[in-house]
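Partial complex: the chains shown occupy the same locations as in the complete assembly.
Labels for the chains are A and B, by order of writing; each one numbers its residues from 1.
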Amino acid sequence: MSGNNLAEGSNPSEAQMSGAEVIAQSLKTQDVNYMFGIVGIPVTEIALATQKLGIRYVGMRNEQAACYAASAVGYLTGRPGVCLVVSGPGLIHALGGMANANMNCWYMECCLPPPICMAETSAVYVAASLLRNAKQPLLIIGKGAAYAHAEHSIRKLVEQCKLPFLPTPMGKGVIPDNHPNCVGAARSRALQLADVIVLFGARLNWILHFGLPPRYQPDVKFIQVDICAEELGNNVRPAVALLGDINAVTQQLLEQFDKIPWQYPPESKWWKILREKMKSNEAASKELASQKSLPMNYYTVFYHVQEQLPRDCFVVSEGANTMDIGRTVLQNCLPRHRLDAGTFGTMGVGLGFAIAAAVVAKDRNPGQRVICVEGDSAFGFSGMEVETICRYNLPIVLLVVNNNGIYQGLDIDTWKDMLKSGDATTVAPPVCLLPHSHYEHVMTAFGGKGYFVQTPEELQKSLRQSLADMTKPSLINIMIEPQAMRKAQDFHWLTRSKI
Amino acid sequence: MSGNNLAEGSNPSEAQMSGAEVIAQSLKTQDVNYMFGIVGIPVTEIALATQKLGIRYVGMRNEQAACYAASAVGYLTGRPGVCLVVSGPGLIHALGGMANANMNCWYMECCLPPPICMAETSAVYVAASLLRNAKQPLLIIGKGAAYAHAEHSIRKLVEQCKLPFLPTPMGKGVIPDNHPNCVGAARSRALQLADVIVLFGARLNWILHFGLPPRYQPDVKFIQVDICAEELGNNVRPAVALLGDINAVTQQLLEQFDKIPWQYPPESKWWKILREKMKSNEAASKELASQKSLPMNYYTVFYHVQEQLPRDCFVVSEGANTMDIGRTVLQNCLPRHRLDAGTFGTMGVGLGFAIAAAVVAKDRNPGQRVICVEGDSAFGFSGMEVETICRYNLPIVLLVVNNNGIYQGLDIDTWKDMLKSGDATTVAPPVCLLPHSHYEHVMTAFGGKGYFVQTPEELQKSLRQSLADMTKPSLINIMIEPQAMRKAQDFHWLTRSKI
């Protein structure tokens, strides 16, 4: 079949529709705009029929990544993405994506946008009173707030009441990270000392340490705002639970503060504690970032990336330290512009998510970039999707933060020494990957641009070139200290025990 | 953690064993020799404890491939391979491997080799009589025969009784493909005209066309030899079913032909039909193989590969035409030395299988090679495992038979023309991959050797170099005609309809 043949095809006005056409039409009716998948007998016809109706088809290299991409489209656009796989093994490969979607945000068959519901008026009143009486209040903004498009109302609440806020990983950008009320740089302190915390679509899961001491005050009061009744009261019993659409409920709260105006005193001791902690933490990060020793450490890398990060880009990230530290340094300015491994901690989602974001970006806002920050181990799960990126010429800059391993690795000399004592299956630590892997070749193999960088200067230059050239995707393979640790923390439970 | 630290570790003589050590010890007790996986909290300790007990650990890049590798080890060694994954997403990624193992051959928990059982004497007598009276007999040797180590007894039966035989894909090598009684080159004709067929551990599944007309005589009599009662009588009711260990049952058959000697007349019309058909088919293949036009076609490629194929190598293969046509040209001389996508038709198994075979080969028979023949689409499912291959320096030669697509693709000029009419998501046929992809870069990225070949001469040379140099794995990216079709078939139902 040639591209020309594609343009012809059967005339839909004549005769009846094929099964593939019926499926395609039904997807179109449900306002599906993107399909990801891998064709094979007998689903190729469905992909063709779908394209004919104007739905974009993205052919992927593994059903796993296809399903991750489809699930991300649901989150980004509010309309379902679709994953096309053959039955049997194809379907089983796709299960990872389905499980991840389930743990995060997305479902197929969600034909109608659900109607909006609001919290009970009296509960809203109680919540507002709690907040008025808080000594050390804190708002936590989760991805539920992003999904509910609650950015305007929550920002109004933050600014009108002068409250400190903290985003969860995928809640970043609902209010810009550089907003003066964002206390992300004092995250642990803020959680530990707050006496009243409002959760906007954020779950008290492992990322938020389950809401329990010693990471929180034993008597902290949670006000939980969520659309999902099952999430309310998980792990910790909230003082007030506001069940409803997060945007609508925030507006109900704002009405309370309109009726009886209130703002939290900006000169309080609480703000002083938070600002001082932020200052010292930022100084410590900057200190780490400015270290001149080579190989680079995480902070140096992310400092330089942040310097050049386009304000409106999507940030996609996965990995262990790469994702954790990157999150603290890289700033999001727009809602629903960060995608990461999420609640389920799934490795292998990054490239699928980046592809989805890039396809959406290309459609909506030509010129917008996707910055995909991968640990080297994380990149391995779906690195072959780089071919997909090149095939569709997607505006993605891939950063592989490469420490030669999972959590940590070995430098090339230690690796070679080690092999003298036996076969790698016998002597290599299970966390190690091959030192000095040239992941950038995976990009050049398909016509994209690749960079192998070992110094801050090389990093700066490669970023500049990658971001300047919109004609090709690129991959920057950034070599860091294989045993690089995160900066010391002043809470003992923050530092992971060495493996 | 460094390799040195590994050598020290905790002293097992002191104090009690950790949970990880208990698991490792239990695997050792069950005679597990290989573990494949991806570490993460909290399973890293298990990998370490396992290595300490002398079990080889192979760290993979995606749980999918790890699980495929573990399943292959079970088939190759008769002892279970183990797959180590973290719970949640890791486990879900591994499901594909588990499903595939289930459809083929391998189970965990198989502590004891099961005792051998034999067929009922009277049924063996009936089977022998049927065979004696056959006008056009045929033996089909399946992977069950390989798994049962029945190679010696079946070969004796073939030679003593002078019977024609046909291997199934993974039954290839139980008797060498170049044995004079092998009628693989007349496969369709042999199936279509045989009047008595003995199935040795072969299933009448889609690969054998379910045993039904018009691919078979309506009154063909099947003699089914299998260890698995559930397989007996699937799709077609056998004339005789011999339930038992395939090797033991074959010996029972041989006893019958020892008591009353018999051999099938070598000058029969049946042998004449088969030999003539083989001759004409081989001539047709040779004709295709000798075509000088470029890009090459499948037959030319496989002809040159076969020329240099080491007699004792493992052959691993997956893809559509790549696997189908490759199977007819590439010869196996040893049992249990071919692994392919098998009954379940799973794409993505190739590199995991190749890694498993190479790890086993390195252990048992240094110098032995694994030739892994991948379609370009198939390679994409787990191409990142090339890093694993390089990390463990495995004796693998990867051939990517590259037609720029699934089933077929576009040449680079047509591709570029096509893009003038719209975005690739809109205009590219769903079967297309990026033309001129340099998959060999995925190998050079990790220090292996890569070749991009477009002519028979380049193919010959790259094969020679790859096979000569045992110090590094290599990948040969073989460009073929993107619209290359298989040779014409004289049964209409053999030719797949165009997509």
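Operating definition for what follows: a residue touches a chain if its C-beta (ideal position, glycine included) is under 8 Å from a C-beta of that chain, and two chains touch if they have at least 3 such contacts.
None of these values were measured; they are calculated from a predicted model.
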item	value
Copy number across the full structure, from 2 displayed chains	4
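Operating definition for what follows: only the chains that are shown with their structure count from here on.
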item	value
Length of the line joining the C-alpha centres of chain A and chain B, rounded to whole Å	39
Interface residues, chain A side, partner chain B - complex	1-3, 6-7, 37-40, 44-45, 47-48, 51, 54, 56-59, 61-62, 64, 88-90, 92-93, 95-96, 99-100, 344-348, 359, 362, 377, 379-384, 387, 390-393, 406, 408, 410, 414-415, 417-418, 421, 423-434, 437-442, 444-447, 498-499
